[in-house]
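The complex appears here without one of its protein chains, the remainder shown in place.
Every chain is named by a letter (A and B) in the order it is written, and numbering of its residues begins at 1.
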Amino acid sequence: MTETPVKVLVVDDAATVRLYHTSLLSEAGFAVEEAANGLEAVEAALTTAFDLFVVDVNMPKMNGYTCVETLRSETVGTPAPVLMISTEDRPGDAERAYAAGANLYMVKPVSAERLVRVARMLTAGRGIPA
Amino acid sequence: MNPLLAQFLAEAADLLTSVDEGLLQLERDPGDPELVNEVFRAAHTFKGSSGLFDFPELTRLTHAAEDLLDAVRGGKLDLDSGMTDDLLAAFDLIRGWLAHVTQHERLPASAGADAAILITKLRGPLGGDATTPVVEKAPIVHVIAPPPEWLSHFEQEWLDATATWLTTTSSTLRFARYLPDEGCFFRAEDPLHLISQVPALARIAVVPPDEWPSPDDYDEYACLIGFVLATRAGHGELDHLFRYVPDQVEVVELDGDALRRFLNGEVAPEPVEAADAPVVDDPQDPAVVEDAYAILAAAQTSLRDQQEVGGVRLASIAHSIASAAAALGDISELSDLNAEQLTETVNRLLGSTPAPPAAPPPPALIERSAPEERIDRGRADDPGGQVGTKILKVDQEKVDHLMELVGELNVAKNGLTFLADSAEEEFGSRVLSRRIKDQYSGLHRIAEELQAAVMDVRMLPLSVAFSRFPRLVRDLSRRLGKNIELVMEGEDTMADKDVIEALADPLVHLVRNSLDHGIELPDERTAAGKPPQARITLSAVADGDAVVVEIADDGRGIDPVKVKRKAYEKGLISEEELESMGDQEAVELVFRAGFSTADQVSDLSGRGVGMDAVRASVEKLGGTVTMKSELGTGSVTRLRLPLSMAVTQVMVVSVAGQRFGIPVDLVVETVRVPGGEIGRVLHQDVVVLRGEVVPVIDLAAALRMPWTPDENDDRRILIVSLHGQRVGLLVEQFHREVDVILKPMEGLLAYADEFSGTALLGDGLVLLVLNMKEVLGLAARAA
Partner (left out) sequence: MPLELHEATATLTDVVTVDEVEPLAAWLRATEKPKVNLRRCNHLHTGALQALLLFRPKISSAPANAFLAEQVLPLLAGGNGTASRQGSEPP
């Protein structure tokens, strides 16, 4: 009766933030996988078709902007929605996120409720989180 | 503890380590952009993660550190040692806080004040950035309103207790009454849900309808009830939460006195203060609308700022527009993936008119709005299944207990050999004795494996003992005005945790000694043709069942002539020795009790106790210390320690009918020689073994025990090696080797230095284990 769960990739170098986002989303019924930086995220996206990406901005190895750009590039080429969550609220950051291909840029802390709400909204057409 | 907090504490420990290491390295290599970036990132991650918890001081302090590091990273500032000091102090403070958090799950009360001082310091180099307030003090507003009559909906008892509490603590609470209108359910409003979102909720109570309808007339879709609530949340938080129903909510701030007045019957005539917020006439779940608009605005930005939007991007934008539109109740057909059409759709959806009212609220929206409770439950049940780790953290005490049990098993196992002996001797059954011995060897093998396994668990890397040195060397060298590079090698070498722990003090002493006495001031070094920066190398390497730790410096070295003279002046050596002693031997004089090389007592290491204390504590661990030094080029101190010290193998011997143990490590061989072969050189018994003259000490005489060997018997001599010297011990009988857990001497025997400890044997007897060094000293004095 349940459809395939919605697959989310949570990308953040801070293990605590990762755990926070992951537990919120998996509690809400999403199938969550994790990546600790942009590079890992791109690697994961090459083998798994995710329905949503939740991406931090400031990360080692590959930052969030480059990560999203790569997800949208021919290398990966995924049209799945991307939520960028940043610790900073600096002018121009949101524009950079959108230029990279993100669908929504939010500033931490994002309330539990809002994260789940937005995640559901953006994945509404892709199976119902059971 | 909540798994998220546990995760944070674990992550924080790693971050603190990398910040410390990074800062110290940076001081050495100030320009390294990679290092700056690394430290910055750690501070940044810290700030981000701390924001998930209610630790505002932690977030502010890490923020200040991050800003400073960001300026360094951006090249606006050069990191100097003053800044490094402040940064290190900030992270030290945080380390202390986290220890407090581990225990109490909150920051210490002093956090705010302590943080303020450091934040000011950290912000200093940034020009005291005015835009970032140093301490964000909440404005203390004591708007104490007259108590409204609706307080009566709370229980009297609770109000009474609360009044007392507020008076005692001179604090206040916000009280609110929320009277939703009858038709609110139809607008997807759920008043109880809104109330569940109120932070720091102290109490709620229901405002019942004036009269409950009869069950038959009851309209379940009419909201008849209201709520009153008490909370520690601020006005701003309440205003924000109730921003869509401001006219239905009334908020007052009350202190203990106001509550008391209410309880005494004084009631305000009219509602006084209402939360004021813009009235939004929106029938839909406002949060959903807000998010949908945010997504649409983002799509608009993406479409506008980019002339060419590639296929994948366009698809993703189209998808997000469709999602937002669906959430707003607008099922737009987005068949063509065409930038212009998408822009048009977005503009229409975002257009001046609010989203089209979706008459019956989609019930799913309400269901979507209680994730927080679910998360709480999730945290309790499932401690973060995603962050799987294969490392099990075990309480040290449990491992210690396991080790004790292994020791007891060994003792019980040893008991079998005694049983085998008595089977043969007392009951004359050689067969039974044989079978017991077979059993013993099976058990022995298992016990050995078990012991090895437990030992393995107890192994820690030397980095645990080394970790404090970068900081120590940095701080001390700055205090002494010396320029020192610390190099550490082989930190991965493993040793038993007891060894690591016991190594800490001798190591600190040796490193301080090097810093204090060995390393010259930069000028002195330059004059001697050396680079101004000195180097201390701390290295560890495994060598069989021992670990060798070396502390080497390229300082001034030890002058053997000076050392000898000093030792002579202090009466430690004779005039004869002063003349004949070789350089290497002279250097080792520093280990003699009562010797101190420094001409003046420094505040660092010259505390009267010197290297003799180091040697004593290392030897207590069953290890050895040696030192090599070359005048003008530096010194090397080498510690050799057993990898583990939990179980000691001892050889059991007896004299005068009493058994003693001797650590097997020291035993070279056991020999039997006819009485006639014992010679005498200069009042000393000796035996010649393979051409080497070995002095023989009468153990019984040394321990003052009455025993003389039978003239006709062969002499039994145990050859031991001590400080590279072979010595024979005349004993009555050799017994077997046993594994024992050595316990320190206690009580009356605590001062008997000739014994290093006691061990329980399988037959219940207590074995005294000899401290060979002291025994030889006794023998020398007795002679």
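The working rule: a residue touches a chain if its C-beta (ideal position, glycine included) is under 8 Å from a C-beta of that chain, and two chains touch if they have at least 3 such contacts.
Here the structure is a predicted model, which means the values were calculated and not measured.
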Task: Chains in view that touch the one left out, judged over the entire complex - done: B
TODO: Looking beyond the chains shown, say which of B:Ala113, B:Ala161 or B:Val541 touches the absent one.
DONE: B:Ala161
Task: Residue in contact with the excluded chain [from B:Gly31, B:Gly74 or B:Pro208] - done: B:Pro208
Task: Hidden partner chain, residues of subunit B it touches - done: 153, 155-158, 161-162, 164-166, 173, 180, 184-185, 188, 190-193, 196, 201-206, 208, 212-213, 215-216, 218, 220-221, 223-225, 230, 232, 361, 363, 366-367, 370, 373-374, 376-377
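Just so we're on the same page, only the chains that are shown with their structure count from here on.
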TODO: Enumerate the contact residues on subunit B facing subunit A in the complex.
DONE: 3-4, 7-8, 10-11, 41, 44-45, 47-49, 51-52, 197, 287-288, 291-292, 294-295, 298-299, 301-302, 305-306, 310, 312-313, 315-317, 319-320, 322-324, 326-327, 368-369, 371-372, 374-375, 377-379, 382, 384, 386-387
Open item on the list: List the residues on subunit A that touch subunit B in their complex, please.
Closed with: 13-20, 22-24, 26-28, 32, 34, 56, 58, 60, 72-73, 77-82, 87, 94-95, 98-99, 101-106, 108-109, 112-114, 116-118, 120-125
